[in-house]
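Got a structure for you, written out below as structure tokens; questions coming shortly.
Missing here is one protein chain; the remaining ones are kept as they sit in the complex.
So, subunit A:
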Amino acid sequence: MPMKGRFPIRRTLEFLQKGETVFKKSVQIMTVNYNTHGDLSEGARKFVFFNIPQIQYKNPWVQIMMFKNMTPSPFLRFYLDDGEQVLVDVEGKDYKEITNHVKMILGKSDKVLEAEALAKMELSNPANFGPKKYFLRECFSEVEGQVPHPGFVPLPKEMTGKYRAKLAAGSDE
């Protein structure tokens, strides 16, 4: 049963997570002005259709607003934290060019993203054990190859406490 819609791949988590543009902390608002007809706005329309969901997924706290048919030429406008506005002319450009340009001017660079991912990994050390909410495993018995909890799998007779006690009592006498 295929998915509904024109390009339903846009509505998959994998597609949304593939977005590479993560804005710097100072970007608060992103505004896209484009036209519904005309060849010059084609790139902007494709950008809105394919890339805006990816950008919003990676930047949930940035307000993104779309305006249609307000001006003859399409453009992007970013409003930064200190009141500065960045205007990006998009007329005639291809949607991939637009994404790369935006990533270059206002996105975090690959190095910064890698460093952040590394820091996040360091926080969650798989060698630590504890509640499922914070750690991977709760007890060492959950690791493959270790003795499991007797609540799940009964221990072999030789390892039970009462057998050992009986053996010790038997050897003493």
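Following the convention adopted for this analysis, a residue touches a chain if its C-beta (ideal position, glycine included) is under 8 Å from a C-beta of that chain, and two chains touch if they have at least 3 such contacts; residues count from 1.
One rule holds for everything that comes next: contacts and distances are computed from a predicted model.
**Student:** For the chain omitted from this view, which of "Guanine nucleotide binding protein (G protein), beta 5a", "Phospholipid-transporting ATPase", "Small ribosomal subunit protein uS17m" or "General transcription and DNA repair factor IIH helicase subunit XPD" is its UniProt protein name?
**Tutor:** "Small ribosomal subunit protein uS17m"
**Student:** So which bits of subunit A touch the chain we can't see?
**Tutor:** 10-13, 16, 28-29, 31, 35, 37-38, 52-53, 56-57, 61, 63-65, 67, 69-73, 75, 77, 79, 81, 83, 87, 89
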